[in-house]
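All protein chains but one are shown in place.
In order of appearance the chains are A, B and C, and numbering begins at 1 in each one.
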Amino acid sequence: MITAKAAAKQYRGRDNTVVHALNPLDLVIEPGDRVGIIGESGSGKSTLVRLLLGLETPSAGSILYQDGEVSQLSGDRLRQFRRDVQLVGQDTTSSFDPLRSLRDAVRRPALEILGLTVAEADAAVDEVLASLAVDPELSSRRPSQVSGGQRQRFAIARALIVSPRILICDESVSALDVSVQGAVLNEFKDFAERSGAGIVFVSHGVPATAFLSDRLVVMHGGDVVEQGDVSQVVNRPKHPYTARLMGAYRKLSADESSAA
Amino acid sequence: MPGDVGLRAANAVEVADLRVRYRTPDGWFTAVSDFSLTVSSGQRVAIVGESGSGKSSVCMALAGLLPLGAAVEATTARIIETDLTARPTRAIPYQVPGVSVVFQNAMNALDPVWTVGSQLGTAIRGRGATSRARARVLAGEWLERVGIRDPARVLRARPYELSGGMRQRVMIAIALCSQPELLIADEPTSALDVTLSVDLLELITSLTADLGTTLLMITHDIGLCRAYSDRVVVMHRGRVVEQGDTEQVLAAPSADYTAALLACAPSLGQLNDHRLTTMVGVS
Amino acid sequence: MTTATTPPTAAPATRRRLPGSASMVPVVAPLVLLLLVAALGPLLAPYSPIDVVAAPDQPPSTQHWFGTDIYGLDVFSRVIAATRNDLVVGLVAALLATVIGVGVGLFTGTNESRGGVPGSVARGVTRGLDLFDALPQIVVGLVLLAFFGRNLLTLSVVCGLLMVPTQARVVRTEVLRVRREAYLESARLSGESERGLLLRHMLPNSTWPALENASYIFGVAVTVAAGLGFLGVGLPPPTPEWGAMIADGATAASAGRWWSSLFPCLALAVTVIAFSNLAHQYLRRR
Partner (left out) sequence: MIARLWRSQRWWIQRVALLPVHLFLFAIAVFFLVRLIPGDPVLIIAGSDDLTADQYERIEVLLGLSGSLWHQLMVFLGRVVTLDLGRSLIDGQDVQEQIAWRLPATIEIALIAMVIAIAVTLLLCIFAMLHPHNPVARFAAFYARSAGAIPDFVLGVAGILVFYTVLGWAAAPTGRYDAGLRPAPRTTGFPFLDALLSSDTVLLSSMLAHLWLPVLVLVVGSAPTIMKVLQRSIEHAVDDEATLFRIASGVPRHVVIVSVLRRASPTMVTMCGQLFGFLLGGAVIIEQLFAIPGMGQYAVQAVGRADFLALQAFLLTVAACVLVVFLIVDLVNMTLDPRRRPGVMVEGNA
């Protein structure tokens, strides 16, 4: 459904230096896929997410959605793309307009993308909030008036209201407390199983990514250093960087002895 | 330097019934209550909790760095040789002698307008009347000690010209160069990537072991406690729910909260689990 | 240092102070009073504000509550009549500065980082406004009034133009901040059009501070207008205007006849403080 063909991105820094944020990369994501993208800060994973969503144009190669260049989509095609691919971002505080209610934010995709009337959209909001076990009363509040975990639920609701076929989660749980993280990860997994949608889970945290994915892509310094089946990448890493990364987690993890 | 250990007080931290409150427009907000902790010299203790658990308030209270609007009360609060309860509160606090602090993000903690050399130099000279030139030499040595390969360049650099890992190393050097008896590390690596975070904690623990410095680490990451602490204190909503030997607590938690916290963190071992355990009522 | 006492906890529900709460009364009462005086001016004034009605330099009495000035005009009537002129200048200036400032600020803020002609124009406009703003307002006001004539309209427009850079800067800073906010991206992913982004998110979020600022601008504009009047380059005499009255009374004050400048001084101070209180108290949101 989304295909990256040798997609790369460079930025022009000050003094005309060229920053290679992402080196040419191939990736195919179909509905039902569960792809985990692991990388530390500066590895190029955020750039990749922005390219996949059409928020930026690749400087080389292409990102295709049903044979159309994602960043060039417009009108109905763009609406169709937004309906199929949605994002749950990292920042729980600033991903909502502080002057508007949470309901307004969640309702927006239903109005703009699905073309529902306000009444229909409101019904859809209630439905999606109920499926996430969120108190609908909270939706009349402003983003600053609910907790970070609740805000992230609303962010998920905003993405799920259009029933996307691919959900991109960009560091969606990194800013949350451990106790909330688990619940949010479960929501993602439930959604994927219920709807058969694909999930692209982008994170620097390996355990959470591994939990949600079938396939792992490891990024480092703008390159994909390794990709493959989750258990293979986690337990028998081929690339030295991946080995070091997994080693660091092993060191901090309870099953140090069992996995070694 | 390890030889100094014998001369030090038996307990680096002795705190009983600590309460920290903040004045807010809506009245007093209690961030920490009934907090008691004794840390003997040379121990590595971790305080674990989620956001809002009061762990940072504890750390700032023990370092004597809480702002004026905060009220700290305790029946006992002795840090090294200082009785915190007897200290007057100041708009700009004084250092608690023998206590250094490492913060979460060196970008904020280091002074942006001064060079690394100047900041490290004043910290070295702050402890004794070392000459400027001598301090410069010592500063270079400290940078090497925290694993910086080109100390001459870094000494001339300002914090924003360094990479995140380098900045964090510089901060560790500044905190430890006065050879403190207690190092309080407030989420020292939360802003960093996991490989770097492991490297830095290795560095902190080995340096503090060399210097005989007691380490009090605040973190939300159970993995870090597991690997780098002897004792652990679990906090929830401003109270201690459990404390004890790290291995014991993590292997067989006695408090429900600790057990739940352990269960809901995904780990590499549970790849095939269908769902994560979640905390009821916490969201 | 009270800012640091915010407890390190999940952001508590912050609510805007709503109109109607008790703290509003001291803020709004003087404003209402001023507006009433401005509206009802001629009805309240016991004498004509521009005709000689008594002997000059009379101290306050039951006939002339605020005394008479060096020409024998009734100070009370003039203070009342001047309220309308000065408030009109302030209101027109604040309105003009805000409307132009918001437009210019939105334009520069959204275009500055772009390449091509709009980008260069935006950067040039920003630079030019900075230079313009660096000049003393009273000096620029004086020259502009000398060039374009002295009447209520030019005075209001000039005072408004002087405040444009301030408003434009406020809006531009906000636009630059809002542009980095994740909610714009979220809105884009929610299918909102570029026009929707601008109108529904950028405009409200970046102009709110300018609206707050407008009441402060009002105070400054009244001060500048009065300053120009004081220099004798504001509204031509005998139009009642506080600044000119203060200037007329200044010599008398140094001879001990304090009343003819004191009362316009008080009127001016009350106006400026009332509006800056409005900016501080009522409109403070964060």
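As a working rule, a contact is a pair of C-beta atoms (placed from the backbone, for glycine too) under 8 Å apart; a residue touches a chain by one contact, two chains touch by 3 or more.
Because the structure is a prediction, the values reported are computed rather than measured.
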**Request:** Write down which of C:Leu142, C:Leu161 or C:Leu278 is the residue touching the left-out chain.
**Result:** C:Leu142
**Complete:** Missing-chain contact, candidates C:Ser48, C:Gln63 or C:Ser276, resolves to C:Ser276
**Item:** Contact residue for the chain not shown (choose from C:Gly67, C:Gly160 or C:Gly227)
**Value:** C:Gly227
**Request:** Pick out which of B:Asn11, B:Thr82, B:Thr122 or B:Ser190 touches the chain that's been left out of the picture.
**Result:** B:Thr122
**Fill in**
Where C:Gly67, C:Gly101 or C:Gly219 are the choices, the one touching the absent chain is C:Gly219
**Prompt:** What residue numbers in subunit B mark contact with the hidden partner chain?
**Reply:** 60, 63, 65, 67-68, 91-95, 97, 99-101, 103, 105, 107-114, 119, 122-123, 125-127, 158, 160, 164, 171, 174-175, 177-178, 180, 184
**Complete:** The missing chain sits against subunit C at residues 1, 3-4, 128, 131, 134-140, 142-149, 219-220, 223, 226-227, 230-233, 243, 246-247, 249-250, 253-256, 258, 261-262, 265, 268-269, 272-273, 276, 280
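To be clear about the criterion, only the chains that are shown with their structure count from here on.
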**Request:** Chains touching subunit B and subunit C alike, please list them.
**Result:** A
**Item:** Length of the line joining the C-alpha centres of subunit B and subunit C, rounded to whole Å
**Value:** 50
**Prompt:** Using CA atom averages as chain centres, what separation in Å is found between subunit A and subunit C?
**Reply:** 48
**Asked** Going by the touch rule set out above, which residues of subunit A reach two or more other chains?
**Response** 147-148
**Message:** Two-or-more-chain contact residues of subunit B, please, as numbers and ranges.
**Reply:** 51
**Asked** What part of subunit B is in contact with subunit A in the complex they form?
**Response** 50-51, 164, 193-198, 220-224, 226-227, 250, 260-261, 264-271, 273-279, 282-283
**Request:** Would you pull the subunit A residues touching subunit C in the complex into a rising list?
**Result:** 53, 55, 79, 82, 86-87, 89, 91, 93-100, 105, 108-109, 112-113, 141, 144-145, 147-148, 155, 158
**Complete:** Touching subunit A in the complex, subunit C uses residues 10-11, 13-15, 181-183, 185-193, 196, 200-201, 204-205, 208
